[in-house]
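All protein chains but one are shown at their positions in the complex.
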Amino acid sequence: MANYALQQIINALSAGSLYALMAVGLALIFSILRLINFAHGDLMMVAAYVAAFALFAGLPLPAAIVTMLVATVVIGLLMERIAYRPIRGAPDVAMLLTSFAVGQILQNGTLLISRLAKQPTQIAFPAPDLLNGVVSLGALTISKVNLASFVSGIVLLSLLTVFVTRTRLGLAMHAAAEDLGAAQLMGIRVNRVVASAFAIAAALATVAGFLYASQAGQINPYLGFSPVLKAFIAAVIGGFGSISGAVIGGYALAFLEIIPTALSGIADILPPGSVSPGVHDLLATLLPSGLASYRDAFVFLFLILMLLFRPNGILGGRAREETP
Amino acid sequence: MTPRRLVTGPLAGILILIVGLAALDASGLAFWQGLVINLAIYIVLVVSLNLASGFTGVFSLGHIGFMALGAYISAILTLPLREKGEYLADLPTWLAGVHLDQMVGPIPIGWLAATLMAGCLVALLALGVGAVLMRLSGHFVAVATLGFLVMVRVILFNADGFTRGSRTFTNVTPYTNLWWAWACAVLTVYVVWRLKRSPYGRAMFAQRRDRWAAQSIGISVLRPRLLAFVISAFFTAIAGSLYAHFITSFSPTVFYFDLTFRVITMLVIGGLGSVSGSVIGAGVVLAVAEGLRRVEDATLLYGLSGILLAAFFIVVIIRRPGGIMGQREISFGNLVARFRRVPVSGPGEPPGAA
Partner (left out) sequence: MLEIDGLQVFYGNIRALDGISLRVERGELVALIGSNGAGKSTALKTISGLMRSRQGSIRYEGTEIARESTDRIVELGISHCPEGRRIFGRLTVRENLILGGIQRSPTESREEMERVCEIFPRLRERMSQAGGTLSGGEQQMLAIARALMGRPRLLLLDEPSLGLAPLMVEHIFRVIEDLKREGLTMLLVEQNVHHALDVADRAYVMEAGHISLEGPAASVRADPQVERSYLGH
C-alpha cells in the first residue's frame, strides 16, 4: 500500500513538472497580453513532430533537438507577429478564438505535411534510448522519462525564475504584465518584450512536448488539445498570471489527478478486514473501478469550482478585475 | 415600416424556400439534398450559438455538448426494439422498452416526440449548468464551457451501457429530410429573431455592451444570459437530433472540437449578434468548406481546408471583427428598395437597428 502511494506520488511529481512547464508558458503570455494561447498545446505537438521527422531523417539527437527548438520558437514568434499582434487590446474572447484558429492551422498543417511525407495520422515517436527504460531506487521503479521530466522541470523553472527576477528583460516583462501602458512610458519596447515572452513559452513547450511524446510513445496532430487544457487548469489553480502560481498549479493539478485514479477501485485494494463490510460496499459503489476514466471530467469540475469560488487561485490574493 | 411590409418580405422568402426545397426533393440529387440538409442543421446550430454567445457576449464553447446529448438521447429513444436489443443490450429496463418509432401516416410522431423530449431534457440540464457558469465572464466562461464539452464527452464514452461508448452508434432511422430540417431551421430563426427584438433581447445586448452599466440601471445580468443559454441549448439539442437521424451513425468523437470550431467560424464570419448574419455565415462557410474539400480530394492535400478556413477566420477577426453583418439584420424593406432603386422611406429605422 505504501509502495503504491509512493509510486503515485512519483508519477505525480513528474506529470506535475510537465504541467508546470506548460502552465508557465501559458501564464507568461497571459500575464502580459491577457491572451489565453490555446495554440500552446499545438506548439508542443509541433515540437514533437519536428523532432520525430528530424530523427527519421537520420539527424543525431543533439541536432534534432536544436532543430526542434529553433523550429518551435520560430513558429511561436510567427504566431505572435501574424495573428496576435494585430489584435492586441481586442476583447478577451476575440483573442481566445484567434488562438483556436492558430491551433487549427498548426494541427492541419502538421496533418498535411505528415500526409505528404507518406506518414499515417498517428506515428510512433522515436524516443531516444536515453529515455527508455527504468531506474531503480530501492523498491521503487521510476521510468527514465519521468525522471527526466522532473529534472528538466526543476532546472528550467529555476533558470526561468532567475531570468525573470534578475535580468532587465525579465523585469521589463514584469512591468509589462502589471501595466502595459506604464511600461511603454518607460521606453520599453513592448513588441520586443512580448516576442521574448513567446520565445520563452515556445522553448518551454518544446521541452514539454519532447518529454510528453517520449512518454506517450505515439504522436498525432491533435495531441496538444488535452495538455493545453490541463495547463490552463494548472494556471488557474495557481492564480492565473503569475509564474510561481503556474508552477504550484502544475504540481497541484498532478496531485489532484491522482485522487480519482487512486480512489477508483479502492474497495478492491483495501486489505480485507481493514474496514467494515458496510463501508466497503459503500466505497465500491461510490468509487467504482471505472472511476479513473472520469479523471478528465473530475479535473474540469474542479476547474469550474475554482473559477467560481477562487478565481485568484488556491492562494487567493489580490482581486483580479473581472472582464465585463 | 408598415406592418404589411414587415410580413410580406419574410413570407416571400419562405415561399421561395418551399419552392426550392420541393424542386430539390423531386430532383433526386442525393448529394445536394444532403448538403442542403446539412446547411439547415448548421443554421440551427449557428443561430442558437449566436443567441447564447453573440447576443450576450458571453461565449459558450461547450454548446456542441448539448448537441451530442440531444443526438444520443433522441437516438436512444427512437431506436426500434429489435435494434435496441441487439446494440444496446445493457439498457436499464425502463428504457429498454421505449421505442419512439411510431408514424402517423408520413409524420414520424415518435421521432418528433423524442426530439422534443431530448430538447427539454437538455434545456433542463442547461438551466443547471448555466446557473453555475453564467456568473463567469470573458474567457473564463469560455474555458469553463469548454470543460463542459470535455465532461460530456467523457460521460458519453464511459456510459457505454447507454451510448455504446467509443463504438459507433448505428442503425438510427433516417427521419430527417429536407422538410423537417428546414422547418426546424426556420423555427429557430424565427424564435431567435423575435427574441432579439423583445425586451429580453434588448437586455441581453445591453449587458453585452456594458455589464456594469446594465447592472447599474437594474438590468439583471444573470437572467438574460441564462434565458439565452437555456433556449439556445434547447435548439442545439434539436439540431443534435436532426443530425443523428440524418447521418444515422455517429460516435462521441463527432461532437468535439472540430465541429465546435466550424460553428464558431460560421458565427463570427456571419456577425455576432445578427441572426441573418448567422444564416449567411453558415452558408458561406459551408460552401467554402465543401469547395475546399473537393480540392483536397483532388490534390490529396488533406488538411488544406482546415488551414484555409482557420486563416480566413483570423483575417476576419483582424480586419472585420463584426463579421459580414455586424449586429445588423437584413431588412427586407431596404433590400426591395435597393432593387427598385427607390429611396428608403419610412420612420427612420436604418438597417442598423435591431
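Letters A and B mark the chains in the order given here, with residues in each chain numbered from 1 onward.
Methods note: contacts are C-beta pairs under 8 Å (C-beta built on N, C-alpha and C of every residue); 3 or more make two chains touch, one makes a residue touch a chain.
In this text, all values refer to a predicted model and were calculated from it rather than measured experimentally.
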{"item": "Displayed chains contacted by the hidden chain, counting the whole assembly", "value": "A"}
{"item": "Full-complex contact with the absent chain, from A:174, A:295 or A:310", "value": "A:174"}
{"item": "Given A:66, A:117, A:151 or A:182, the one touching the chain that is not displayed", "value": "A:182"}
{"item": "Missing-chain contacts mapped onto chain A", "value": "168, 171-172, 174-175, 178-179, 181-190"}
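By our rule, only the chains that are shown with their structure count from here on.
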{"item": "Residues on chain A engaged by chain B in the complex (per definition of touch)", "value": "36, 82-83, 86-87, 90-98, 100-102, 104-105, 107-112, 115-116, 225, 229, 232, 290, 293-294, 296-297, 300-301, 303-304, 307-308, 311, 322-324"}
{"item": "Residues of chain B touching chain A in the complex", "value": "57, 59, 132-133, 135-140, 142-144, 146-148, 150-151, 154-155, 157-158, 210-212, 257, 261, 264-265, 268, 300-307, 309-311, 313-314, 317-318, 321"}
